[in-house]
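A protein chain is absent from this complex, but the other protein chains hold their places.
And now, subunit A:
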Amino acid sequence: MKPLKLAHSEGHTDVCYDSSGSFILTGGSNGKVCIWEGQDDTDTTTVSIGGTIFALAFQGGRFFAATDENAIRIHTFPDGVSDGMVTRFTAPCRHFTISEDGSMLVAGSDDFKIKIISMEENECICLYSEHQAPVLSIALDPTREFIASSSCDGSVKIWNVIDGSTEKTLSILPKCSEPSQAKSLCRLCWSKDGEFLLIPLNNEIFVYLRSSWEVVKKVNNPAIKEIISVMTLSHDGKHVAVGCTNGDMGIFEWQINKLIERQSHPKHLTITSMIWNPKKSNELAFADNMGQLGFLDVAELSKQSAPGHLVNGDSTFGDFDDDMEVPSEQDGVDADDIDKFLDDDDDENSIDIGSIKRRLNPLIGLDDNGKFYSMASSRVDDDKPAMPVVVPPVMTLPDNIFKPTISLTYIYIKHALLFLCVWNSVGIVRQYTSDDENSIDVEFHDTSTHHALHIDNKLEYMMADLSTQALLLASRSDQDSPSKLLCMHFGSWDSHKEWSYDMPEGEDIQAITVAETWAAVATSLRNVRIFSIGDLQCQVFSLPGIVVALASHENKLLAVYHKGMGVPGDQYMGVSVLRVKGNTRSKVISDDTLPLSPASKLAWIGFSEEGTPFFMDSQGIVRMMNQHFGSTWTPVVNTRQHVKGKSDHYWLVSVSERLQQIRCVPCKGSRYPATLPRPALGVLPFQLPLCDVSSEKTQYEESYQRSILMARSLEKSGLVDEDELVKPVREALVKLFAFAAKSEKDFRALEVCDLMEDQSLLHIAATYASRLKRMRLAERVSGVMQKRQEEAEHRFSEAQAESEDERETNDHRSLPHTTEAEDNEEEVNGDRQLSDGEEHTQTNTGPILKTYIEKEIKAKEKPSFRPNPFKLSGSSEKNTTKGSHVFDKMEKTTPKASPIFAPLPVSIKRSTKKSGTQPKVISFSKESKKSEDTNSAQENMFSIKSEVSSRTSQKLSENMAVKKKISAFDLWYESSKDDIQATHPDLAEEDLSQKAAEGFRALTKEERQTWVEKAKTLNDASDDNTMKKRKLFSAGGDNDEGAVIQEASKKVKVESTSVKKTALSQSVNSKLARFAKSN
C-alpha cells in the first residue's frame, strides 16, 4: 500500500471520485474540499467550504458537500464555485446519496429526518421521519422503489420512495446516543439489481432478501474481526469492500462469501469512507478518521477488470446474469433462478427455503397490486427501461404503535436518555434512562392534585398515562418477563395506593389510558381490558384491528385501530367510542373511519375538556367530531398555519371547546417538545378552513359556523350556560345578515334568515331590512316569519291538547303576581321616559288603552304557557338586546333610514309579538273571548295616560296591527286628509302622513279626546269582526268577510304606522331593546 496522504485535520473524512475516475475529492473536519489529481498528486487544489464537511458526493460535473451549516451545498468542479444549495435540515446531514442518473438525492440528518430531493425541481419530494434518532446512512435501491436507512436508534428501515411508508424495520443495530458515539457508520448497500440488501453488523455482512426481508446469507471471514464501519459495492456489483473500526479493509465477493483481498491500515485507524474508482475496477480510495487519504489496489481484481464491466446503470436481471464471470469454483447466486439458489443451499446453510418461496409467490401470481406498484415505480424513473418490479401488497402500517400523548423525545444528556412520555392537561411524565439510573418523574401542573412523583423504573415501564386520580404505567414483554401493568392510584383515600397485573402469556400491552374512575389497556391480542381505578377487573372486549391508540374521558373510551390496508401512503384507521362505565354501556361511535389528511399519520387523539373527540394528524390538522352531523369530523385548526419555521410543529396537549382553543407546545425543528428548557404552552384559536379567509364575509361565516358547531356540541354537555352558547351564534347571524343586506345581496340575506332559529332574530332582521329601505327583503323576511309562525302553530296545536289542563290551573295561580311585576316595571319605564318630551306627546296620540289590554292578556298568558315546549327561553329575549346593539353599532356606517311609507313594518311589528313569545299570538284566536272582556276595562286605563311610554305606544301599534284597531289619529287623518293634501299638494304620501302627524299633535287636548272616543266606538265594532275573522282563520277556513276586513284594516294600519315611525325612528332600537329585556 502506498503511504497515506494527509488531507484534513482530525475527524470524519469523506472521499469520492469524479465521474472520470481521475480526480479524487476529499472533505474533512477543517471545512475544505481537497481535489487530488490521481493517486500521486502532491499539489492539491483546495476549496474552502467552511465549517465541517460530513459527506461529499460527485455528480454531473459538480460536487455536493454536507456541512455543519446543516445544509447540502453544490459546488462546481474543479473551480469549487458555489452553485447553490440542495436542501437544509435542522441538524447536520451525515450521509447522502445521489441516484446514478443524478435526478434524485437522498439525505439523512441528525434531526431524524430523511429527505428525497428531486434535482430537477430542486424540491423535497418526500420527507421520511420514522427514525427516532439521528440517521447514520442511506442507500437507494437501484430499482428506486425503496430506500434503506440506518439510524442511531438501532434500526434499519426500508421504506417506499414514493410515499415514504415503512416497508420493514429491522432492529438489529446496537443503539447509540448520537452519530459521534456510533461505532459503526453502518453504510448500507443494495445489490446491483436491488434484489438484496447488505447490512454490516459487527464483523459480518447480513444479506437480506428483497420483499421477504429475511436474512438469506451472512458474509464473513475470520480475518475481519472488528466492527465493519463502512461498506461499498463495486460498480459491477460483485464485490463489496469493507472498512473496519480497527483499520482492517477487506474485499469480498459477497455472493459466494469469499474474501479476495485483505489489507490493514498502517496505523490501524478507523476507516470513515471508502469508494471504488468508477473507471478502474481494481482501485479503491479510502479515508480515515485522522483526515488521511489512502488507496487500495486490488491485484486480484486487476486480472478480471474489463471495460465492459464498468458502470452499467441499465443493468436488468438479464444482463446481470451475463455479467457473472466469477472466477471461483462456485457458481454465483443467480438473482432470479430458483434452481441455482437451491443448489447453493448446501454451501450456504443460511438460506431459508420459506423466504425463497415467499419471494417467488408474487412472481407467479402477478396481481393487481403488483401491477400497481410497477407502474408507480416507473413513474419515478421512466427514462429507464421498464423493469419487472413485482412487489407483494404492502401494508402501510406504522411500526411503532402510537400512543396518544406519548412521544419519544430523545434528549442527550451525558449519554443518558430523557424521554417525554406524557404531557397532558394533568401533568408531565418523563422517563430518565442512563446506565446507572432508570427512573420516571411525574410532575403535576396543578400542585393541589398531588406532589411530584419520582419512581424508580426497575421494571422498565415504557408507556404511561396520567389522570387526576392515578398514574398508569405499562411495560412490554420480553423473553423472560410478561408485559406488566402498574397503577399508582394516588387519589385513593386508603393506604393501598398501588396495584399491578401481569398480562397473560403472549399478550403484550400496546396502549393504555386512564380516566378518573377506570383504566383501560389494549393488548397485542386485540383485547381491551378495563379495570376500575381501585383494582377491579371490569370488562374484556376485542377490537377489530391492531390498536393504535386509546383515550378516555369520564365514562367514554376511544379506541383507534388499523382497519386494513390503506391506499399507498395512507393509513386506514377505525375509531370507536364506547361508554364503558356507568349504567348505559353503549357504543357512541361504532367503527367509524378516521379521516386523516393524505399521507399523514395520527399524531394525537383524545377528548376535549368537554368530552368531544378531537384528533390531530401529522399534517397538523386538528379535527373535531361533530355529533350533530352524523359523527362526521370537522377540521377546526390547522396548526401549520401558526408555525414559524417549516420544520416546526405543535405538540397538542389539550383542547377546550368552551374557549374554542387548543393548547399546544410549540416545538422548534421537531415534532416533539423539548424537555429542557421546559417550553411554555401556546394557545391556538379554532378556525374553520373556509374559502377566502381574508374577506369580511368569510369572517362572519366562519364565526357563525364555528359558534354553531360549538353550541351544538356543548349544548348537551350542560357545562356551559345556554346564553353563553347562543349569544355568539345570534351575533354572528345578525352580522351576516347585516353584511348581506348592506351589500345588497338580498337573496343571500334571506338565506341567512333561514338559518335564524328564533323569531326575535328574524324580527331584528326585518326591522333592519326595512330601515335600509330593502322593502322586498323585509317582505320576504316577514314571510319567513309567518311561515315559522304557522309551523309553530301547527306544532303547538298538537302539543296543546296535553298541556291545556295544566295551563288552566297555572293561569289562575300565577296571574296576580305577574301582573304586579309588569306594572312595577311599567312605572319604572314611565318615570324614565317622562323626561323625554317628544315621546311623551306621542304617547297621547292613540288609543293607549289597548296596550294595557294586551298587557293584561299577556300577563295572563305568560304563566299559562310555561309547560309549552315551544316557548322560547328568557335568554333569547335577553339576546335581542344584544342583537339590536349590533345594529346600533352598524348604524354609524349605514345612512339612517328616513321615515317611510311602508306597509311592511306593520306586519313586522305584528310578528314582534310573535317573536318574543310565539305562543301568545297563537293564543289570540283561542282567547279572544278573554281579550274582549278586558276591552271593557279600557276606560279605567285611559286615565293613566301619562304613564304610558312611547314603548307602549309602539306596542300599541302592534296591538292594532293584530287586532286591526283604528286609532284616533286615523280617524282624524281620514277626515282631514283632503285638507292637508290641498295645502301641500307637492308632498308625497309618506311626507303627507308626516305632516298630518304634526297637525294632529297640534290639536288641543279636547279635540283629540273626541277623536279618541270616536275611534274607540269604531274599534269596539271592528274588534268583534276581527275576532270573528280570526276564529275563522285559525279554524282553517278562509272567508270573504275576513279578507275584506283584513284589507280595510291594513289600509288604516299603514297610515298609523307611518305616523308612529316618524316619531319613533330615533329611539326605536333602544326601546325595543328595553322592551325585550323587560320581557
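As a convention for this text, contacts are C-beta pairs under 8 Å (C-beta built on N, C-alpha and C of every residue); 3 or more make two chains touch, one makes a residue touch a chain; residues count from 1.
The working rule: contacts and distances are computed from a predicted model.
This complex has a chain not shown, and the name its UniProt record holds, of "Transcription factor IBH1", "Pyruvate dehydrogenase E1 component subunit alpha", "U6 snRNA-associated Sm-like protein LSm1" or "DNA replication complex GINS protein PSF2", is "DNA replication complex GINS protein PSF2". Residue in contact with the omitted chain (choice from A:His445, A:Arg526, A:Arg579 or A:Lys977): A:His445. Between the chain not shown and the residues A:His562, A:Arg663 or A:Arg1008, the one that touches is A:Arg663. The omitted chain makes contact with just one of the residues A:Met565, A:Ile589, A:Val643 or A:Leu681: A:Leu681.
Listed for subunit A, the residues touching the missing chain in the whole complex are 425, 427, 444-449, 653, 663, 677-678, 680-683.
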